[in-house]
Structure formats: structure tokens, C-alpha cells
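Quick one: the structure is below, and I'll ask about it shortly.
Note that one protein chain is taken out, while the other chains of the complex remain in position.
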Amino acid sequence: MKRNSYISKVIMCVIIFLLIFPLGVVLLWSFVKIWPWPNLVPRDFGIRAFEYILNPNNKSIRILCFSVCLSSVVTVITLLISIPAAKALGVYNFKGKDFFKILVLAPIIVPTIAVAMGIHVAFIKLGLANTVLGVVLVHLIPCLPYGIRILTNVFEIIGESMEMQARVLGANSIQTFIRITLPLIAPGLLSAGSLVFIVSFSQYFLTFLIGGGRIITFSMLMFPYIQSGDRMMACSYSIVFILSTLVILLIIEKIVRSYYKGENYFYM
Amino acid sequence: GNNSNKEEYNVLDKEWKDILEDAKGTTVNFYGWGGSQKTNEWLDDFVAKRLKEEYDITFNRVPMNIDDILNKLLGEKQVDVKKGNIDIVWINGENFYTAKNNDLLLGSFTEKLPNFNKYIDKDSPEVKYDFGFAVDGYEAPYGKAQFVMIYDKVRLDKAPKSHEEILEMVKNNPGKFTYPAPPDFTGSAFVRNIIYDIVGYEKFISMEADKERIQKEVAPAMEFLKEIRPYLWKEGKTYPATIAQLDNMFADNEVLMTMSYNPNHVASKIVTGEFPETSSVTILNRGTIGNTHFLTIPYNAPNKAAALVVIDFILSIEAQSSKYDPENWGDLPVIDNGKLNEAEKKIFENIKLGKGTLPQSVLLEHRVPEMPANIIPIIEEIWQENIPVEGE
Amino acid sequence: MCKIELKNISKVFENKRVLNDINFTVNEGEMVSLLGPSGCGKTTTLKIIAGLISPDCGDILFNEKSIVNIPVEKRGAVIVFQDYLLFPHMTVEENIGFGLKMAKIKRAKRIARIKEMIELVKLDGHERKYPNELSGGQKQRVAIARALAIEPKVLLLDEPFSNLDTRLRESMRNFVCDIQRKLKITTLLVTHDKEEALMTSDKVAVMLDGEIKQFGSPWEIYEKPVSTTVADFFGEKNYLTGEIKEGIFYCGIGKFRTSFNKYSKVIAMIRPEEIEITDSEENCGLWVKILSKQYAGDKIYYTLIADNIQLKCITNSKNIFEVNQKVWLKVDFDNIVFFESE
Amino acid sequence: MCKIELKNISKVFENKRVLNDINFTVNEGEMVSLLGPSGCGKTTTLKIIAGLISPDCGDILFNEKSIVNIPVEKRGAVIVFQDYLLFPHMTVEENIGFGLKMAKIKRAKRIARIKEMIELVKLDGHERKYPNELSGGQKQRVAIARALAIEPKVLLLDEPFSNLDTRLRESMRNFVCDIQRKLKITTLLVTHDKEEALMTSDKVAVMLDGEIKQFGSPWEIYEKPVSTTVADFFGEKNYLTGEIKEGIFYCGIGKFRTSFNKYSKVIAMIRPEEIEITDSEENCGLWVKILSKQYAGDKIYYTLIADNIQLKCITNSKNIFEVNQKVWLKVDFDNIVFFESE
Partner (left out) sequence: MYKKLKPYIMLAPVMIIILGIFTMGLVLGFFQSLGYFPVIGLNDFTLKYYKEVLLDKSFIDSFKFSIYISLISSVLSVIIGVLLAYSIFQSKHKKGIEEIIYKLPIIVPHSIAALLVYNMLTQSGVLARVLFSLGFISEQAQFPSLIFDKNGIGIIVTYIWKETPFIAMVVYTVLSNINEKLAEAALNLGANKRQVFWRIILPLIMPSILSSFIIIFSFSFGSFEVPYLLGPTNPKTLPVKAYIEYTNPDLTHRPYTMVINMILTFYSFLLVWLYSKTFKLISKFNG
């Protein structure tokens, strides 16, 4: 028993190291001026990129805040409509269930550029192009599959019996949802939520197209630098991108946990 | 804004002072590639600030790749959107051709711009033609680029100045040279430069887009590329996909040379510290391709008046000289030197040349025109068919 | 205060008819026990009443009104599930207070009520524990407390005491019955404990294979079972097949006088506790041998053999006999139950 | 065939001592019942023996060898869990066959064994069902079958029959006992059913508050409880505090002759079934009134009152008395248990 958990600890540490080390290199690169072969350590450091990002003229920070809000809204909406769908797919048996299960994956399966123009035309017709609402809606597309699939798995495991118990005790469907379903799926909600946030936060093609430049997100600022190969810029933007996402996710996690923990103390 | 639909329609009929009046207090949306810190900074810090001071125009830069811009316009065109978002687009070459051909642009507007009339040599092929296509006033020149190759004096003592010297260099330094695979913009330009260097440029300038003919003409160049292939990086079995990667490989000492369509590129890379101080540019003796990049206005620009004002401002001495300063951007000016007075000439002369770059005069001496844009994809196709080898 | 009527309820699961035309009525404030072997459909019946499963056909009336279309939470019928179903993310307190909160009971009142319930189910000191920190019996008590806390109109108990020891079971049972009587909660109790069923209920329903086989007062069910299967349900019985002719019952172990004469071919059911054994010969005895013996504290279970027929016998543990001992057996055939045999 | 010894086992959960210095031995092939109120630590004890929880201190020996460092799966001690813990993704068959598969039993043999077990626990026709399609009792039977299928050395049963009806319970119990005896499986049975404990076990351990209070044969435990708490465990008792002087027991309801004379200040424990009531005055009777009565099929529970002292009495249901009737009470004070009182 002891030996086994030792082995799994080692496996865990090795994998985590391999996952994290390259990120450390990214962090390093965001301060690197020049790093010629075969040096193990960069020759010269600088903070040009961070200076640029913090320069208010190019509005990076303002756009970052806007992006965070936008993606948060997208995340909330995605989760709200994913929960019933996931519950239907996870708990109930009905005709065409398998079909729906594959269909919700469509946005991942169908390459975005194949549908982009059609979506754009449709959004223009609906008057949604170049609006925040339009961007929010179009972000739902790549986000929904993640939300639904993860929550479906969770619902498959927890089933419906707890909700039934709550109903029997006099909770109506809304109360049941808030008091029982939500807390029970909270861990899954956190996973799904963070993933959805990330997917929305890193969307740029659809944002370009539907936002039309009216709506500028942080990834739209960042991607040109990645493409242009300015590693210091790209890495700095990435670091800001990663850190802000991380902060958001940690805050959400804290809030969720404290909400349900807090219940223990002032639940009456 | 304070310009109704009707006025927009007639913006090209208006007096310049009315246009200035209309533009006042409005916002203009400038769409273009946003992958260069210097370029962005110049627009955000200099242009935006000056526009506000001078014309009370709010300058909004939107970083967007040209293909996304075109797709957006194309989508709007399908539904016939009268009022879009884009006021100014940074464009050139094939993309301009596409936009113009599909009626995505406002029309001939350059004659309206006082600075265009005052400073630009309208008869220069670099202004009249964009990759061989007639501009017809649909776009105004913004800056000039010219193909150069970049090397590090410390690592490579003799920079190649012709295709023969390139062959010699790769033979001496196997695995230390490569170029981005077309259709990368710069990689494609390298291939064309080799073609020019081997078979001359003249016959291409007015050539039809006929694949067989082109194939025959470029055959010697393809032979050359095959000849150097075994001495290239990874024995020419694969090529970097983007110029950005080649730049990084050069910065990391993985290869001896990189290349650029911007002769001042090396200077800014030295300033940022990415390239060593000893980096320098070289050009081919038989000339390297130069081109001009332009600014245009989409057919459905919401604020055409301000777009005109902004483009006019960018054509001013102040803007062009500021842009030329390697401290700011280092982009070659489009202004005709002959149309400047002494004081104005002085302004340009006083600008310190960037590290590692060549003086404008040397560049202009070795400048050859671009091929027509519709030939380029054919050449890229030919390259694709001839050069890359499938794995063993 | 709610009268429950089940009318022709049927339910099929995967081609298997689990409930077949169930009909019974529980009057206001009554406590009815539902007995039946494992898998006969008891839980399903409760779930249908609560609204967790909808019946394939039939109707359920609460106070003469059909409720099949009323949502679960509006029915006011609370189940205590066989497998507890405590909310894992809530403490004992919170679990118990859940229904009260749903009913929007004021905080102060709620706290008082939770405290009261916790005392009644003897879980003081466990208030802040989460379900996974409780023992089986403790979980069951929380489930009971949670249901009773909201004083439901209808209480559906699915083997609520199965994991409790005898004493606790008794006290919980008394406590539930008290509340039930005081508040006139119409109650349906599923239990496997026949004593529990007989002692606590106003009526008993015996269910077999998805059908109600007998529905009546405890006394009726125990003393006048309609069939041997129902009878068997209250402990193993001795059955003697035989004939009654002119007041005499002829069977494998002998002939006995009886006053019963409805049928001639009969099965006599003799409860093991109706058989007396002694070592002193008294009137009209029968000579049997003890085959085996099991000590059960206040009782002893014997297996007797008489003329190749095995008989079960339960006596109190005052007279202890040994295996293989020969004893005299006494049965009062006047008071036993006869079923017609075909 | 395995002797189990528990030596000074203790366990603390969150500052609460759940097991306190537990010591007992189960001999090879013996069946020992573990009784105790809910939450006293029975499940914890079983889990410690199986290796699912490690004790804070103490040692466990299987056949004189310490096994605290042997992993769970090597111990060969199988638990039937109180909450079944069936594998939700496996059918009934697969659940039952799981242990066999783990033991690398050949397919053909496995199938035969699974079939046999399914028949024994009477689940024919449910082979292909998943746990969530089973009733409570059916689940419990699968859990039992799953454990027995692998014929373990040590069998730990945690209230294995709590959700079964009396008859099934009895037949399952007999079946488990048969296997247990045949294969000499050392068995520890947690049960709340005192009869079950007394009837099936070689020894009984009574656990209270994490301590073994008494360990002995069923007869010892029932007839010679070491304390009133142990005694109470087998049903409610009547306790009379009094004094014994010169062969006479003086107490609240009168004075009685007795042969017991160890202590003078005593508590007499009278089991409700040791009290006889009649309506005809016989020798040495006492006059009492019936306060309440509960019908329980073969028995009737009476509460009697004599001189303001309530007494519980259980009689068979032959003589039925009415509430408020006055009856004569008879107790054999020679054979009752006296505890010393302080």
C-alpha cells in the first residue's frame, strides 16, 4: 500500500513537471532579450514587453478587463443552458439520445472556417453582427460542447435520486436545483466552467468575424504577436493571459467553495 | 457620428474643408496586421495622439489579419451591409486585387487628398501599380518595403550577393541556411528574388497568368533551388512555415541567415535585443524586389470623411518622417524626394539610420518591381510541386 | 390528515409487471403497514404515491382528489427511503432542516425544531457531521428526523428501522407512532418485522408479486390469513393435509377432534407456538421425538418428528428438552386455522 | 479455517474514540455475533479486520500471525457491507462473479458457481439487471452472494439480512450458516436481531460505546448478562430495586421468597416473558391492573401497574385480557437475575 502510493506520487510529479517546465520557459522568455545557442541561460533580459502591455495607449489592460467580463458572461450562459441539456443526456432515457450526444459535439467536429461565413451572414441578417450580444452568442458555439459533455458525465454518476428526495421534502424544482443539484454538481461545474471560460477567452477567429473589430478581446491583441514570432511579446502576453485566467478561475473556485462551505455556518 | 448616409455617398464629391469638418470629433477605425510592436506603438502613440490634437479624431486601431478583414467585408457584401465598421484597411498586393475586383472598396479617392497631390509621384509605377495591378486611386501608398537578407557579421564574414554566392555559402555551411516555405509572404518573395536573379525580372512584369509558360520560364530557378536543397537546414526536407520561425532560428543561432521584406527589420530587432548587434542586411546585386504597402477605404466604411483625413495625415511629411525613424518604426517613406523643399529634405536626412541597415539610396538603386499578383500563387504552386520532398 | 386511495394502480418495468391492479385505502390519520417479500413492489408503491414514479394506469386520490398530475413537492407525501439518500453536502443539522427551509420556516423556529428532532433521534453531538461520517443506523435516524421535521400530511416509511438495534428501534418506533397519532399523519410503513407491523398499525396490507393479497386489521391478518402464503409471512408454519369427517380431523400424525366442518379436504395450519410439548403424559397427547433445537433467548425453536412428519415448535425457554428426547405433544385443534385444499 | 484475534484495538475518528481497547478471539470456523447499539463501532471493527481502516493501535492476528501490514486483498476477509456497495456498472451476474474473476477462476467454473449462487439467493431472472434496477432486498442478496461466491476464509457480515422479510431472512440465514459450517468459515456477524444473534452464533460479543462489554455463549449472554445495559440489549426488562434479607426479596411491589443471597442491596431483573398473568388466583400471586396492551400476533405485550410500579409483560396470545382488567401476577423469583446495586 505504502509503496504503491509512493509510485503514484513519483508518476504524478514527473508528469506535472513535464507539463509545467515548458511554462517556466515561457515565463523566462517574456524577459529574454537574447538567448543564443548553446547557452543554458539567456544572455540578456529586458522588460520591453511588459512595458508595452502596461502602456495605456494600446489599451491592453482595459481590453483584458473587458475580455474577462465577456468570457464570464459567456461562461455563465453556457453553464445555465448546459445544465438542463446535460441532465437530460445524463439521467434520462429517450429516443435519439445517442444522436443528440454526437450532435452537441458538432461545433468541435466541424471546422470553424467551414461555417464561419454562413454564421457571419446570418448574424448580419439578424442584426447581431458587431454587437456584444452577437459575440456572446457566437462564443456559445465552441463553448457548449465542453460544458455539456463534462456535466453529462457528472449527471450520469450522481443520478436523480437526491433531487427526488428533495422534491419529496417539499422543495420545488427551483429550490431543488439551487440547494441540491448545484452543490452536487459543483465540482463538475467548476471544471466545465473553467474550460468554457478558457475556450471563450481564447476565441479569436469568431470574435474577429462577428465582433467585426468593434469588440476587441485580449486574444485578438495577443495572436498577432504569436504569429509574428516576437517571442518576448508573445510570451509576455501569454503570461498575462495565463495569469489573468488563473486568477479568475481561482476567484471563482474560492467563491463557489466559500458559498457552499459558508452554508455550514449560517445555513438557517 | 455627424455624417448621415447621404453625405457618405457623396463624400468624394465634397470639398476638403467640408470633409475636415465632417471628420471632426469622430472616431476612425483602422484595421490592419497587429503583429509588430513597433508598428502598433507608432500608430497608438504617435498617429492617435496627433490626430486628436490636430483634427479631433479618435483613432481606433484594430489588429486584424488581412484575410479576416476581407472575409468580413465579403460577408457584409453578401448581405449588402451599407454601413460596416472598417474605415481604413492596411493592404497591398493580391489582397488589394481581390478587394478591388469584388467591389469591396470605396473607389478612387487619392485625388481628394491634399498631401497625395502635393508629395506623391503619381506616375511612379510603385504608386500606380500594386503587384502589377492598377491602383486607380483605390488605395493610397503608406510605406515601402524591399526584400533584404539578414546575417550576423560575426558568424558569416561574407554575405552572399547573388544566387551563385548563395550556393557557395550553403556548400560551405551545410544545414545552416533555409527559407520559409511559400506561401509564406517572405519565403515566396525569396523564391521570386532567386527567379529574378537567375532569369531576370523584365519578362514577368506583364506576363499572363499561364501556368505552362511560367513553368518554363522559372525552370532554371527551380533547378537552382533543387541544387541547394541538400545543403539546406534539415537537408531541405522541410522548411519553416513562417518567417517568424526563421527569425527565431536565426536569433537562436540555428541558421546563419534570415530574410525580411522590411529593410529596417534588422534595426528594430537589434533594438529589442532579439538579434545580435552585429546583425546586418545584404541585398542581391541584380536587385531585390521592392513593393509598396497601401491604405484603402472599404465600400461601406462608416466614417469615410475621417478615413480620408487620416490617410491624408499619414501622407504628411511629419507622419512619413516619423515613420521612417528606426526608433519609431523604420518604414521607408513613400514621398517623392523631388517634391520636397530643402527644409523638408533635411528632416529626412537628419533621421539616424538604424543599426545594420543600408541607406535608402543603396536600396533604391537595387529595387526591382514585383510580379503581377496573379502570377505569384502559380509560382508558389510550382514550388510546392517541385521542391518539397516527401519523407524517405 | 389526508385519506389516501389507490385505484387500479399498475406499473410495468421492462416488460415485467411489478404492480398489478393495486387497490387500497388508507384513512385519515391511519397507520397502515405494507408487508411483502423482497422485490414484491413495496418501494415502487410508495414511490408512486409520492409521485416519484408515475403509474402506467390507475389513479391515486388524496382526500378524494386525484393527485396524479400534482408535482411531487406539492403532494405533501414524504418518503423515508430504504437507502437513506441523505444529502452528502449537508451536515446532519442541515439535512434535517432542509424541508423546513423549503417550507420557509423562520430561522429561530427552525433551529428549535432541528434541535428537538436531533434529541428525539438521539443524535446529539453529531449535528455537524456529514453523512459519510455516520454509521448506518445514524444515517437512518437522520433520514427519519428529516422527514418528520416537516410534519407531513402523508408519511411513507420504507423499512425505516431496519438498521437499528432492538431498543433504539422500539424507541424510534414509539416516537414515530406518537407523532403520527398526535398529528394524525396518514402513514404507510414498509417493514419486514412482522411484530412491528402487527403492533403499530391500524391495518396491514400484505403484498405478494405486485398484488395486495390481504388487507385488514392486524388481528385479521394474523388470525384469519386468506391463504397459506399470507400466513407464512408471519413466521414458518406447520401444515397438515388431511380430511375432516364428523368432527374428526384425520391427518398424517393422527386423528384429532375439531369443531370445524366447512370443508372436508383441508389443510390445517398450526403455528409453531401453538404446539405445546411436555415430558409428562397428559390428556390426548402424541408421542414425538426432538430432532433439533435452537436457543433464542426467551424462546427455544424445536424441530419435532412424528410419523415421518416434521413439525416446528416454539416454546418459552423454561422447559428445556434435549435433542432426541421423546416428548408429548399437545395441539388445540379447535382453535387452529383450516384452509380448503384441492 | 482461520482464527481471528483482536488485541487492544483502538481507533479515533476526529478526536472521538470510536473503538477503545477491543480484545476478542474468534476461533476457527466459529460464528460470532457482534451486537451493539447504532454507532457503537461495529462496522468500524469489521473494517479494521478486513483492512479497510487501519487501527490507531493494537494488533490483529489471523492464525497467530499479525496481518496489520497485509494488504486488504490478501487477507481473505470479505465484508458484506451494510450499504451493499454493489458495482453499479456490473450486472447481478457480474457482481457475483467479480471475486471469482479476481481469483482467476476458470470461466466455466465461474459461470457454474454464479448460477448456483443466484439460485441460492433466489434471484433467478434478475441475472442481467443492474443494481439500480433492483429492490433493496435484492441488492442485499446480491451482496451476500458476491461475498459467499469466493468462499472466503473469514466472513464479515454487516447486518446482511436487515432488508429481507422474515422468511427470506430465515432461509438466507440458514443458507449462510450452512455454508459457514460446511466450509468452516470463521464468521463475524453484525446484527440487530437478538434472536438471530442468539440462534446462529457460537459466541456473542456485546459492544457498547466502542468497548466489548460481554463476550460469551448465547446462553451466558442472555441468561447471565454482566450488566443491565447488556441485559437491556435483548429486549426491555423490568427492574426492581430492593433488598434481600434472609431469603426474602423486599421491593416496591411486595416481598418474595428467593434463594439468591450474594448481595443484600440488589436490582432484580425480570424479563417481561418471565411474568405470568392469570385471572384465577393461584398460589403466591400479586394483584395488578392492566394499563395497556399491544397485539403482536403470537404474543401480546401488556403494561401492568402494581403499587405505582409499571411492569412489562409478554404473554402468548392465548389468554387475552382487557385494559383495566385486574389480573393475578406470578413471578418465579428463584430463577431471575439479581445485580448488585450501589
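Order of writing sets the labels: A, B, C and D. Residues in every chain begin at 1.
Here is the rule we use: contacts are C-beta pairs under 8 Å (C-beta built on N, C-alpha and C of every residue); 3 or more make two chains touch, one makes a residue touch a chain.
Keep in mind it's a predicted model, so treat the numbers as computed, not measured.
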In the full complex, displayed partners of the excluded chain: A, B, D
Identified contact with the non-displayed chain, of A:Asn55, A:Ser72, A:Thr131 or A:Asn153: A:Asn153
Contact partner of the left-out chain, one of A:Ser82, A:Asn130, A:Gln175 or A:Thr207: A:Ser82
Per the touch definition above, residue among B:Leu74, B:Leu167, B:Ala219 or B:Leu364 touching the missing chain: B:Leu74
Residue touching the undisplayed chain, where the options are A:Ala116, A:Met164 or A:Ile180: A:Ala116
Positions on chain B contacted by the hidden chain, ascending: 67, 70, 74, 77-78, 93-95, 97-98, 102, 175, 181, 183, 234, 237-242, 245, 248-249, 252-254, 373-374, 377, 388-391
In chain A, positions touching the absent partner: 4-5, 8-9, 11-13, 15-16, 18-20, 22-23, 25-26, 29, 37-40, 81-82, 84-85, 87-89, 92, 94, 97-98, 100-111, 113-119, 121-122, 137-138, 140-141, 144-146, 148-150, 152-154, 156-158, 187-188, 190-191, 194-195, 198, 202, 219, 222-223, 226-227, 231, 234-235, 238, 241-242, 245-246, 249-250
Residues of chain D (touch criterion as defined above) contacting the omitted chain: 47, 50-52, 71-73, 76-79, 81, 83, 85, 87-91, 93-94, 98-99, 101-103, 146-147, 150
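FYI, only the chains that are shown with their structure count from here on.
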Mean-CA-position distance for chain C and chain A (Å): 55
Centroid spacing, where centroids are CA-atom means, of chain B and chain D in whole angstrom: 91
Residues of chain C that touch chain A when the two form their complex: 50-52, 71-73, 76-79, 81, 85, 87-91, 93-94, 97-99, 101-103, 107, 110-111, 114, 128, 146-147, 150
Residue numbers on chain A that touch chain B, as the complex places them: 33-38, 44, 46, 48-49, 52, 55, 57-58, 116-117, 120-121, 124-125, 129-130, 205, 208-209, 212-214, 216, 220-221, 224-225, 227-233
For the chain C and chain D complex, residues of the former touching the latter: 13-14, 35-39, 42-43, 82-83, 133-138, 140-141, 158-159, 162-170, 192-195, 198-199, 218-219, 222, 232-236, 271, 273, 294-299, 301, 314, 316
